[in-house]
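A single protein chain has been removed from this complex, and every other one stays in its place.
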Amino acid sequence: MAERRVSIVGGSGYTGGELLRLLLFHPRVTLVQVTSERFAGKPVYRVHPNLRGVTQARFCSLAELEPCDTLFLCLPHGKSMEQMPRFQRLAGNIIDLSGDFRLATPEAYQKWYGRPHLYPELLGEFVYGIPELYRRNIQQARYVSGAGCNATAVILALYPLFQQQLVYPERTVVEVKGGSSEGGNSPSEASHHPERNGVVRSYKPTGHRHIGEIEQTLGHPVHLSATALGIVRGILATCHVFLKQPLDEKSIWRIYRNAYGSEPFIRMVKERKGIYRLPEPKLLVGSNFCDIGFERDAGGNRLVVISAMDNLMKGAAGQAVQAFNIMHRFPETLGLEFPGLHPV
Amino acid sequence: MAERRVSIVGGSGYTGGELLRLLLFHPRVTLVQVTSERFAGKPVYRVHPNLRGVTQARFCSLAELEPCDTLFLCLPHGKSMEQMPRFQRLAGNIIDLSGDFRLATPEAYQKWYGRPHLYPELLGEFVYGIPELYRRNIQQARYVSGAGCNATAVILALYPLFQQQLVYPERTVVEVKGGSSEGGNSPSEASHHPERNGVVRSYKPTGHRHIGEIEQTLGHPVHLSATALGIVRGILATCHVFLKQPLDEKSIWRIYRNAYGSEPFIRMVKERKGIYRLPEPKLLVGSNFCDIGFERDAGGNRLVVISAMDNLMKGAAGQAVQAFNIMHRFPETLGLEFPGLHPV
Partner (left out) sequence: MLTGLCPLCDARIQLEADVLPGELVECPECAMELEVVSTHPIRLAEAPQEEEDWGE
């Protein structure tokens, strides 16, 4: 398994920085270039201070981008598709972490991203990058589109139940609670510390863009609300589903074990004792795990499914590297072994 | 370089858990046993949830401890020395993370730990475990005593200046600011979240126990105060020293570059631009780095030296593994490559 020559386009954001950290320590990767228009020529640790003394790599401009084996695109939504034909000429494989190639139809893209898609004919060439659902497709894929962080958390939590039609889909209600790093590294009034610290901010009670991907993958829209908390990294999705038939705990365990039992990055977390009995995102910071747990509502047919992850890892850069490993027949956990910290 | 068979005594605390995380991923270590009286027979992830799915290892009781190559002792102060003769029979090498063998004399131990030392004759056999100062001694050592976290931060910050007698030692004032994980995992009134969250708590304005180690290593006591902040991990030491002769910035850089220029785990951080211009502990969480910076007070002869680290890593478990690597001629950074996260 030869080394892959890899470049990152748009390496100065938080996702680009996390990808850079992972790829610098990936044993089968040679990092060729990292682009940033704003910081071209500057050392990468200027923007990613955790990489001080770890690398002397410098950003280059997009104009200087050279051919390589695999391109990771960490550009804002809309920017990726603008230059896709050029990126196709530069690399045999592309992993796009923007939202530009997540949705299968130009209509869906117009609806959720509010602008027409520039290359609808390319949409079919990208595989939606959730390995636990589309491993075989990713193995064959030339191009993969990274899934949205909230979408990944909700999809992984609910897929087994939707797939076996065990719930009333239209009654599903989900609240994703996340951190400030989801907003990226450009400051705003709302991200100013005295305003942002310690909030429980209902920033998207309705109309969250990730609903598009969730609907596309689960086959049904879900009622999604998003709340921002005083954490930097971490997502906790609390999903309320309503069972068609009563299911006891054992059968719910069985459903999830059948779906995810052999997955390297999904852990079922539902314990009667201890401090962390259900998934806890702070434990997952820096790791590629998605922890899933559940609790039946004894009174009725409601089942609460809870999933947690690091939005920059399983929700973005980690999952992109996981897909990269699958595409190139590397061990799926290669470069993704960090288990997370405790206490933290 | 054969593998080392290693066991951890007292593996249920935060330091023991961090050591477990590092040793589980260390390529030259075979983990034999991890003891815990309270959790004997239980899986380790019961107490260290970040290790769920990472290991099936279980705690055993101290009574079941078998011979091995190297023993890491993570027992409370006083417990280590109690059973030292037995530990000596069980392992050729011992790394003790308690305070029992840090101080060279029984008098100092009585003064700072308030009880008589049970095996004063063994004190001389332990090397004080700060590799940047005692690498050659550690290479020859059979037994190493891990240094205190605050002591490590202060010693690394000030050692070059004290060694060359550039400051008035008796005028040195230091404030170490730290997190709640320093207090260990047993709850108390003061660590109850509504009381502990968001504090700026002057928990040891005077009489901090680490002064003993600092005095022993720098040759002079320092005026030390400790303040607890609303973080879990992290130490920032702000050290005020008073120069005998004026020194310009360039010569101070030179002093620290000569002392630490080739150290793998010390980075000089003093930059004119960017968000993180001086050492920032949150960037170091999970890494073994100690970042050091400084700023001269233009008005007089005061020099402020600032050092940051993760109290559980460079301040405990990470530094213990660093010493372990040196003792056994492994590459010093082996198993300690994690660079820390950003944003975090």
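As written, the chain order gives the labels A and B, with residue 1 at the start of each chain.
By definition in this document, contacts are C-beta pairs under 8 Å (C-beta built on N, C-alpha and C of every residue); 3 or more make two chains touch, one makes a residue touch a chain.
Being a predicted model, the structure only gives us computed values, none of them experimental.
A.B. asks: Out of A:Gln56, A:Ser186, A:Gln245 or A:Ser262, which touches the unshown chain?
C.D. replies: A:Gln56
A.B. asks: Which of A:Arg4, A:His26 or A:Arg46 touches the chain that is not shown?
C.D. replies: From the options A:Arg4, A:His26 or A:Arg46, the contact with the absent chain belongs to A:Arg46.
A.B. asks: Can you say which of B:Glu3, B:Glu37, B:Glu195 or B:Glu249 touches the chain missing from this structure?
C.D. replies: For the chain that is not drawn, the touching residue is B:Glu249.
A.B. asks: With the missing chain put back, one of B:Met268, B:Cys290 or B:Leu336 would touch it. Which one?
C.D. replies: B:Met268
A.B. asks: Could I get the residues of chain A that touch the absent chain, sorted low to high?
C.D. replies: 42-43, 46, 56
A.B. asks: Tell me, which residues in chain B touch the chain that this view leaves out?
C.D. replies: 249-250, 253-254, 257, 268, 270-274, 277
We take it that only the chains that are shown with their structure count from here on.
A.B. asks: Report the inter-chain centroid distance for chain A and chain B in whole angstrom, where each centroid is the mean of the CA atoms.
C.D. replies: 35
A.B. asks: Where on chain B is chain A touching in the complex?
C.D. replies: The contact residues of chain B facing chain A are 14, 17-18, 21, 25, 46, 48-54, 180-181, 185, 232-233, 267, 269, 273-276, 280, 283, 285-287, 289, 291, 337-344.
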